[in-house]
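Notes to accompany the following structure.
With one protein chain held back, the other chains of the complex are shown just where they sit.
Chain IDs A, B and C follow the sequence of writing; residue 1 opens each chain.
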Amino acid sequence: MITGFLAAAVRIASPLLLAAVGEVVSQRGGTINLGLEGAMLAGALAAALAAGGGGAEAGLLAAAVAGLAVAAIFALVAIGAGADQIIAGTAVTLGAVGLTGAVFRTAFGSAGTGPTLPMLEPLAVPGLWRMPLIGEALFRQPLPTYLAFAAVPAAWWVLFRTRWGRALRAAGEDAASARAAGVPVRRVRGVAVLAGGLLAGLAGGSLVLAQVGTFAEKMTAGRGFVAIAIVVLGRWHPVGALAAALLFGALQALQFVFQAMGLDVPYQLFLMLPYLLTLLALAGAVGRVRAPGELGRGERGTGSGER
Amino acid sequence: MSAPSTFDLRPLTTSALALAAGLVLLAAGLAAAGHDPAAALGAMWRGAFGSWYAFTSATLLRATPLIVIGLGFALALRGGALNIGAEGQFYAGAIAATWAAFQLGALPAPLAIPLTWLAALAGGALWVLVPVVLKRRFGVLEVISTLLLNFVAEALVSLMVQGPMQEPAGIYPQSAPIPAAARLPLLPGTRLHAGFLVALALAAAMAFLLARTVWGFRLRAAGAAPRAAELIGRVDAGRFAGVALLASGAIAGLAGALEVSGVSYALYQNLSPGYGFTAIAVALLARGHPLGIVASGILFGALEAGAGAMQREAGVPSVTVYVVEAVVILAVLLADARGRSTPAVAGA
Amino acid sequence: MRRPRRLLPALLAAAAGAAVACGGGGQREGFRVALVTPGSIADAAWNAGAYAGLGQVRDSLGAVVSHVEARTPAEQEEALRTYAAEGYAVVFGHGFEFQGAAERVAADHPNTVFIITSGERVRGNVAPLVFRLHEASRLAGLAAGALTRTGVIGFVGGIELPPIREAYEAWAAGAAVTRPGVESRFTYLNNFDDAAAGREAAHALIRQGADVLHHNADAAALGVFQAVRETPGTWIFGANADQAALAPERVVASAVIDLPRAILAVAREVKEGRFTPRVESFGLASGVIRFEVNPRARAALPDSVWALVVRVRDSIAAAAP
Partner (left out) sequence: MRDGQGGRDGRDGRDDPPSPSQPPQPPQPSQPSLLSLSAISKRFGPVTALDGVDFAVAAGEVHALLGENGAGKSTLMHVAYGLVAPDAGVVSVDGHPATIRSPRDARRLGLGMVHQHFTSVPAFTVAENVALAAGWPARPRENAHRVGELAARLGLALDPAARAGLLSVGLRQRLEIVKALAPGARVLLLDEPTGVLAPAEVEDLFATVRGFVREGGAAVLITHALDEALAVADRVTVLRAGRVTLSGPAAEQDHDALARAMLGTEPARHAPVLPSIRPAVVVRFDRVTIPAEAGRGPGARDVSLTVHAGEIVGVAAVEGNGQRELLRGAAGVLALARGSLDRTGEAVLIPEDRTTEALLPDLSLTENAALGLADRPGWSERGLMRWREARQRTAVLLREHDVRAPGPDVTARTLSGGNQQKLVVARALAAEPALVVAEHPARGLDIGATRAVHAELRRAAAAGAAVLFHSPYLDEVLGLATRVVVMTGGRLVEVGAGAGREEVGRVMVGSKVAGQGSKDAGARP
């Protein structure tokens, strides 16, 4: 029972975690990308298109590339041209919803039933997966889940143990100082956003290839936005994002458990639960934590001379 | 209009070019997908402007909520707050308006209608009160909190139409039709309701407020440079941002009321196709200028009305129009950024 | 100052002229049928089925057809009105939510027949098509009650719409016949798109002990099938279409709506001038609602149970109005 619940929490959390870790990297560089939802959706469709012919692994690759491409559009406008990040991100998501819908119908016929695709099967870590309680949840999962968990230390290492990561954080905290230290601010931010897009694309691909084996329009259902909330709840730290994603995954899993228990409570209340508790957690735990100094400011804040 | 600065035609040109870019891209995409671009674009034009009926009942009807919500978003933006939660506030307003319509249906229309608006304004404001408080008390970014509340609002409206506000037979997930006294009058021969006039009046009022009044000037100052507004203008910029956010929520709520009392006559779960997000684009395209929002709202209304016709006549999926909208927004952002970066050198 | 002022009306006039010349798609002649769906036709179920029906109307009746998706009440009324104004003979509003709008539109357009699938009543030239899918879901319930080892069955719904709730209730009632005291659980997703959520909902039900599942969640149900595929010892009953292919070893049967057949039948009546507004209700008797058993899973249940299912099916069909 608890084993299954934990496994569900991890399953729900892992695409969110993938996207959120990428967004942590992006936001540490000072860029908030609301196009994340669009990148996920594009990743999901690309996975479905490629997996049909090339198998699940090809699908995963295509998902990453699609996420990257969507992020590149965002980066071009928000970083290249220094436009407002919130609005650029919203537009990118809007465009991705339209484009995936149109492409999906063109590719699979107007009344296209989602194709049934090859999937990434769970890979059991020998021995470990039989551990009581957490074995199933942590050690018998499909590839993207391991990728999500691996992304946490990887992002931590990149951010805090490489020159590039340090340059990125400097760009995100104080662009003028970073520039003075020779950091090519726009370039590192751009690369961070692309990395975030790549992970978001993988997250979308994992929905298709590791979770349901097919594509449906709007199947990401707001997960990209939730991932952004997770970044904030996780205090802009990969480990924090891990905790926040697991918390949200657990709340969502709990929501399904409550519904399945047949309690005589309107199910909509359970649907609200994860979001309301996330808000509460934001108010309680995070409110006073400082966001990266340049977050969302783009060129407006940094370009103008004396500060 | 914005106070003493002269009217600048450049934004108009960039918007037009951006639109052209979006349409060209659409045509190319359609051709690539095997559709006839000329037929599709022709259908689009007819669906949006082809007749008086299409213009009023398709284009202006859709433009109404976009304009109203866009005005609210712009007000918040100019006061220094980003309201990504208009979708949720729209539903909160729709719920409140529907509830009020049933309470007040016995009153004569001239009384009942404004009172439902009042209820909707309160509902929208209440919905955004949480983010306002979270921001003021706990420093939670309103971008995140308003966004999360959209999900909650979706569940809430579902709860309402299947619970306390469900139609009496208890079968369909919708409210009973609201009383006739609470319905808005229509422009004869069309489906366009008086809410469009409300949108126009609101735009005019907001233009006046921002450009002519001391309060509006202070709001703009607080949004443009909060520290300077506090130290020199002696206003509490955080408070202005909060008030602007509350007002924008209330206005999004009003849009919900107009939709219920002018179009659907009942509360439905799927009342909005994402007005709250499209309205952001509407407000941006007009650079937050109230009268410009009317124009860009009509443009987006026309695009979506045209998208319907495009699907009816040419079989092109209507979601394709989102791509056009996205291209328009991104192109305007690009053009804007370029325009901004040129004079910055002069200050050195 | 003069010329620019005249330019705009001139442009508008030209555009209007072009619009008239093109005549809304070009063809005003012949038998024309339109479909308005409340969502994407790529949903693998409810809307897709109707669209397939429209295709059959075109192919079998030689009709000129058109389709548009209209997600909101504002768009839905506009779509109905536009088609009526363009002289379409039949307009299908694909969902109960079209009822009110269709009644308002129909008053102005007496020459167009408005068919509301899952509608509730006849008003002038507005007539509903009622699908008693719950009759098939009841049969699914009968089989499920006999099949469950745990005594718990589960149902995943998209949004709590009347046909979906009716299907759930019939399913639960059916199971209670073959397995008295069966515990029946349900979960709603509040959308029809989120397949991953469908999978989690199914898993949660399975963890609560449910070993036989049924759904009515369109695209989101694809996740329910995935949950069943990956959990040994569970069974599932499909909905809307014959979904045996989604899990050939685990789908026992599907409660099917043959939307194309129903749509074609009504359209043909109108074309041939035989149509009179009425509540047209399709149940098992009509063949539009069917209970399709998956041959590969048939052996999972003893013949006695199948005999019972057939008996009930026949009696339902016989009792049909």
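Rule of thumb we're sticking to: contacts are C-beta pairs under 8 Å (C-beta built on N, C-alpha and C of every residue); 3 or more make two chains touch, one makes a residue touch a chain.
Just so we're clear, the structure is a prediction, and the values are computed from it rather than from any experiment.
Engineer: What shown chains come into contact with the chain that's not displayed?
Structural biologist: Taking every chain of the complex into account, the missing one touches A, B.
Engineer: Which listed residue, A:A107, A:A176, A:A243 or A:L277, touches the chain dropped from view?
Structural biologist: Candidates A:A107, A:A176, A:A243 or A:L277; residue touching the omitted chain: A:A176.
Engineer: Mind pulling the chain A residues that touch the left-out chain?
Structural biologist: These residues touch the chain not displayed: 160-163, 165-167, 169-170, 173-174, 176-178, 180-183, 290, 292-293, 304-307.
Engineer: On chain B, where is the contact patch with the chain that was removed from view?
Structural biologist: Contact residues on chain B toward the absent chain are 3-6, 211-215, 217-218, 220-221, 224-225, 227-234, 343-348.
We take it that only the chains that are shown with their structure count from here on.
Engineer: Which of line, ring, star, complete or other matches the graph of chains that touch?
Structural biologist: Here the contact pattern is complete, since every chain touches every other one.
Engineer: Which chain pair is joined by more contacting C-beta pairs, B-C or A-B?
Structural biologist: Higher contact count goes to A-B.
Engineer: From the C-alpha centre of chain B to that of chain C, how far is it in Å?
Structural biologist: That pair's centroid distance is 32 Å.
Engineer: Between chain A and chain B, tell me the centre distance in angstrom, where each centre is the average of that chain's C-alpha atoms.
Structural biologist: 28
Engineer: Which residues of chain A are in contact with two or more other chains?
Structural biologist: 101, 105, 110, 217, 268, 271
Engineer: For chain C, give me the residues that contact two or more of the other chains.
Structural biologist: 40, 160, 190
Engineer: What residues of chain A sit close enough to touch chain C in their complex?
Structural biologist: Touching chain C: residues 1, 4-5, 8, 11-12, 15, 101, 104-105, 108, 110-114, 116, 119, 207, 211-214, 216-219, 221, 252-253, 256-257, 259-262, 267-268, 271 of chain A.
Engineer: Mind pulling up the chain B residues that touch chain C in the complex?
Structural biologist: Its residues touching chain C are 42-43, 45-46, 49-51, 53-54, 57-58, 61-62, 154-155, 158, 162, 171-174, 177, 191, 259, 263-266, 268-273, 305, 308-309, 311-313, 315, 317-319.
Engineer: Okay, in this complex, where on chain A does chain B touch?
Structural biologist: Interface residues on the chain A side: 32, 34, 73, 77, 81-84, 86-88, 90-99, 101-102, 105-106, 110, 217, 222, 225, 228-229, 232, 266, 268-269, 271-272, 275-276, 278-279, 282-284, 286-288, 291, 296, 299, 303-305.
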